[in-house]
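For this view, one protein chain was removed and the others were kept in their places.
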Amino acid sequence: MKRLFYPLLLALCAQMSFGQSQDKSLFIPDLDQYKTLKCDFHMHTVFSDGLVWPTTRVDEAYSEGLDAIALTEHIEYRPHKEDIKAGHNRSYDIAKQRADQLGVILIKGSEITREMAPGHHNALFLQDCEKLDTPEYMNAFKAAKAQNAFIFWNHPGWDAQQPEETRWWDVHTQLYDGGFMQGIEVANGAGYFPEAHQWCLDKKLTMMGTSDIHQPIQTDINFAKGEHRTITLVFAKERTAESIKEALLNRRTAVFYQDQVIGEEIWLKELFKNAIRIEKVNKSDQNAQITLYNHSDLTFTLKKTTHDPNLTYFRDYVIKPNTRYTIHIRLGKTTSQGTIDFEVANLLIAPGKGLPYQWKF
Amino acid sequence: MKRLFYPLLLALCAQMSFGQSQDKSLFIPDLDQYKTLKCDFHMHTVFSDGLVWPTTRVDEAYSEGLDAIALTEHIEYRPHKEDIKAGHNRSYDIAKQRADQLGVILIKGSEITREMAPGHHNALFLQDCEKLDTPEYMNAFKAAKAQNAFIFWNHPGWDAQQPEETRWWDVHTQLYDGGFMQGIEVANGAGYFPEAHQWCLDKKLTMMGTSDIHQPIQTDINFAKGEHRTITLVFAKERTAESIKEALLNRRTAVFYQDQVIGEEIWLKELFKNAIRIEKVNKSDQNAQITLYNHSDLTFTLKKTTHDPNLTYFRDYVIKPNTRYTIHIRLGKTTSQGTIDFEVANLLIAPGKGLPYQWKF
Amino acid sequence: MKRLFYPLLLALCAQMSFGQSQDKSLFIPDLDQYKTLKCDFHMHTVFSDGLVWPTTRVDEAYSEGLDAIALTEHIEYRPHKEDIKAGHNRSYDIAKQRADQLGVILIKGSEITREMAPGHHNALFLQDCEKLDTPEYMNAFKAAKAQNAFIFWNHPGWDAQQPEETRWWDVHTQLYDGGFMQGIEVANGAGYFPEAHQWCLDKKLTMMGTSDIHQPIQTDINFAKGEHRTITLVFAKERTAESIKEALLNRRTAVFYQDQVIGEEIWLKELFKNAIRIEKVNKSDQNAQITLYNHSDLTFTLKKTTHDPNLTYFRDYVIKPNTRYTIHIRLGKTTSQGTIDFEVANLLIAPGKGLPYQWKF
Partner (left out) sequence: MKRLFYPLLLALCAQMSFGQSQDKSLFIPDLDQYKTLKCDFHMHTVFSDGLVWPTTRVDEAYSEGLDAIALTEHIEYRPHKEDIKAGHNRSYDIAKQRADQLGVILIKGSEITREMAPGHHNALFLQDCEKLDTPEYMNAFKAAKAQNAFIFWNHPGWDAQQPEETRWWDVHTQLYDGGFMQGIEVANGAGYFPEAHQWCLDKKLTMMGTSDIHQPIQTDINFAKGEHRTITLVFAKERTAESIKEALLNRRTAVFYQDQVIGEEIWLKELFKNAIRIEKVNKSDQNAQITLYNHSDLTFTLKKTTHDPNLTYFRDYVIKPNTRYTIHIRLGKTTSQGTIDFEVANLLIAPGKGLPYQWKF
């Protein structure tokens, strides 16, 4: 009774019907010149120390409307290896068919897993993960670079490896100088690393945000409460693996972490502009009203900054998703036009620093 | 770099902290003489055609407050066998330590998986699942019986195997007469089988309800919407594997399926009695009020039945969990005491038949 | 300090920003010739025995994406009248500005509130509700008819008025024959009345579904659990009050109650057709697959009916909102095309009877 008989095949097909809903997808607007792709480049399956089958990662991604993912199994740490005997490319191979079927872009990658320093790094866009299975860590980085991989440092502030502070080690200078590190995780799962955020700005490294999910995604992320996994927003010319790589190499990313988006000012400014539609500006007597609609699934937290002293308006303002607001401004006696100035406090252009913005009336 | 080094060990420990919340647990009251145990005896992991690691099934069960589970991998159908090479006891062995740690009772079992007839059957309380791996199905049943297994027929109305109707085949008579079948799934996942419900009543078989979960549980069950997995309520003397077996053999079960509990009248009556606390009975003039509190997590749907024509009271009444109600009764001129009669429509004592009940005043 | 000073005005404006999100709106497709409008023609505010201010009913409606509502205060039952002294048109007048601002169509109506018979009735499209405030119920109906009102019988199975059964009284024959009743509530809040459903079919009355909400809507309806209020779907030529009236008079409605839509076959057939997009039909060997996408927010429950005995396919099938499915059909030896026949069990064309439907392949 070893053959695959019909009823079970049908059963499997029935299961394949499931998960084809994208009910957890969040709308984040495109930039003027680039598509905004939602990507998660760090996750695990039973092929390393994760707890789900590779296809489940694709189903989860589809359900959340992600554009691209990478299954980044640890090369060196495979606690299920007594039962699962497979090469380092196997996880990708299993997931590929399902990814193609659902239109999720699957990037081949691996996690180079060492003690600090250098700690853990992900290499993306590999052709053969096997080549990274080598005792000396530097040889693993070389094997990745030989494949033109995009390499980033994972969870630089993980307390299991950095128990006292988020420290940059000499080894990281070597990797950086040698072209073995193009990005850093600014956020990983529930953790945000302000030092890493600053390093990315100073050293022109790509900001990465990942889930590093091991459990079924719903175990860690309570979607009913409006939670989402930490992801990288990639601002790409096209929705292709090649375009994603080009964008990563050119640092066109932002990190969507909890209720914050972390990235360079140039991209966050466009993101905000494209999320908010100014519908109407009314002026009457000594008042102005700006009516706007947030047609994204992002919440924005506004904070008044230095401004025209003739204008009286909000100090803090919360703009919820898919909601229309009318902003009220009291004008000074001689004022009939101007700008209101504020910071979008949860669009972080540097540690602790929100995006400066203004609206005209 | 192949040894398990410290940082990863710590990481694993950190993960073990997760999932130790029982926030999805539903309170269902005990009976007068028996504990009500919440059990799921049908589920799969990557060791057959499921999609999660065995320990995840234990974590899920703990989180939902289940008392006992069985990982019932298909003996004959193992689509991941190219990657996972392991014996039929392996899934149990992996999960056992985690189950002991969290206090979840883990029952060793397997699914004997054939075309119809006989279809699929679960054997519980096995010592060695390997013995069931044999070409002739009858030999598999014999191997289970030789281990004093409790055996039940799975999803008897599954349309992949019973495309036109839920049919009892000659083979089932042979299994039943030969003592190879002690129960039937009256409900499996999202499906309820009224014919099987009637067979259990007629043939004195144990009513079983199971999730048959393959995905991560949260993929199929939306807990935020108040959904729960289909389970068997076992009315046991103690919270032990032995007591569970004794209860199953003596047909002391009920099936908790969607918003219904399906079982024999004797148990459902006690369950309802123990869920509702009558707090106060007021009588005044020609009115009576019964104040009651539903201290269970079950919803009850009452439907008036034939009753004293001098009494006027509700026709349909919904009793929500953990809520206090005052039932109003208008009395006829000469009435000062009596009973209101109704059916608890969602406590099913037979297909389409709710539990008859009455309250005195 | 009695004048309305600036800060409070600003505060009120701020409040007006709230509630302008339509995040609870459900998408239900249009018919071929008609727009599907979501309407609730039975609700209360503090101006009768409700518990919220009239504008709140508009905000709630907007938030749920309703197209039209009516505030149907009881003419005769006003328990807050010691504090609220106002005429019967006042509730409408207060709500009108907010309704216009948010684009919700506000229909003027009242509830004629009597003991059984005739019980409670709603009159819609009134010009002056005051005229209905008269001791004899028949005069109230006449006053409504004189204003060309559309009148329907409310909750005909309400156990407070019909404690033993849902009965049609002689008075209802008089109202019906006299042209004083054009519709009946087939569902009101959590109650469905199968007898009323049949009366509508037999007597050509318009099927109505309403919330009859008294509390804040979220107290009764748990939106997070996917619940919605009971509404009338009106199939109208335009999104205007006039078109709604024309549709009501011509019985182009359906009732959206819990997970069911109740209405005449002709409309439910179009509704289902327009909710499901057939994306692909594959045939190969002795199998066919139909791939479809449910782009509505309705769930559909399919049940196989009498069918070509050469075809093997599902017995029960659940089609969730915004989800893609592939239906598998096994063909008999000589079959290469045909239809699969089923009933959409939760689209009720008569009490207990689902919509018959078929898909070709």
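Labels A, B and C are assigned to the chains in the order they are written; within every chain, residues are numbered from 1.
Criterion: a contact is a pair of C-beta atoms (placed from the backbone, for glycine too) under 8 Å apart; a residue touches a chain by one contact, two chains touch by 3 or more.
Since the model is a prediction, treat every value here as computed from it, not as a measurement.
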Contact partner of the left-out chain, one of C:T113, C:Q182 or C:Q260: C:T113
Residue in contact with the excluded chain [from A:K204, A:R315 or A:K333]: A:R315
Option from C:K38, C:H88, C:H214 or C:K269 whose C-beta touches the chain left out: C:H214
Chain not shown: contacting residue from B:Q97, B:N139, B:T305 or B:N322: B:N322
Sites on chain A contacted by the missing partner chain, in the whole complex: 157, 159, 162-164, 190-191, 224-226, 312-316, 318
Missing-partner contacts on chain B, residue numbers: 10, 13-14, 16-17, 20-23, 224, 320-326, 328, 330
Touching residues on chain C - with respect to the absent chain: 1-2, 4-8, 10-12, 14-15, 18-19, 46-47, 49-53, 55-56, 59, 76-77, 79-80, 83-86, 90, 94, 113-116, 135, 137, 158, 160-161, 214-216, 218-220, 222-225
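Note that only the chains that are shown with their structure count from here on.
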Farthest-lying chain, centroid of Cα atoms versus that of chain B: A
Centre-to-centre distance between chain B and chain A (centres being mean Cα positions), rounded to whole Å: 40
Whole-Å gap separating chain A and chain C, where each centre is the average of the chain's CA atoms: 42
Residues of chain B touching at least two other chains: 224-225
